[in-house]
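Here the complex is missing one protein chain, while the rest keep their positions.
And then chain A:
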Amino acid sequence: MSMHTSLRRTAATITNSTTTILPTRLPTQSSSTTFICSQCRHATLLRRPKRPYTFTQLITLSDGSTFTHRTTSPAPIYRSTRDTRNSLLWNPSSSKLMNVEEDEAGRLAAFRARFGRSYDASAPVADEETAKDPAAAKKAEADAKAQAKEDQEEEDNLLDLISAFGQNEAPPPPEKKPFKPSGKK
């Protein structure tokens, strides 16, 4: 056993290490793992780590902000034309960076009013329709009123719901009443 362990050093599973000379570093592995480290007797060269030479470079972003970093590039200043400050991916809400269509004559809007889908044709559609004929305008007005009424009703219902939240246990019958019209809708 002693010869066996001196040849191949089983670090963790040795329980009867009486005769072997082990290095002072104690095994820290858990007892279930077994690894065999074949002993190497030769000397290993300690190589000095090689590190490329680095310069300090000042990076100027497109909005004028600067920061320094270490780099292998020997240029002292780097001016970037395209970076996080002016690319759309990093500034999704910036209208300046979005390519907004120029529609001065209103032709694109007119096309969209005619053939566009509902989300395309929101505000300008109603204006144009009302300009065409009064009947449509009236209808639209009525629609808008109905819509507003409905919205108001819904909001009331929601408010009732909120106000009635905690009081359900104590006086249930009077608080329930406002809920009824919501069912009619």
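Definition applied: a contact is a pair of C-beta atoms (placed from the backbone, for glycine too) under 8 Å apart; a residue touches a chain by one contact, two chains touch by 3 or more; residues count from 1.
Here is the rule we go by: contacts and distances are computed from a predicted model.
According to its UniProt record, the chain left out of view corresponds to "Large ribosomal subunit protein uL5m" among "Exosome complex component RRP46", "Cytoplasmic tRNA 2-thiolation protein 1", "Large ribosomal subunit protein uL5m" or "Ubiquitin-related modifier 1".
Within chain A, the residues in touch with the undisplayed chain are 21, 23-25, 40-41, 43-52, 54, 56-57, 59, 61, 67-75, 78, 80, 82-84, 86-87, 89-90.
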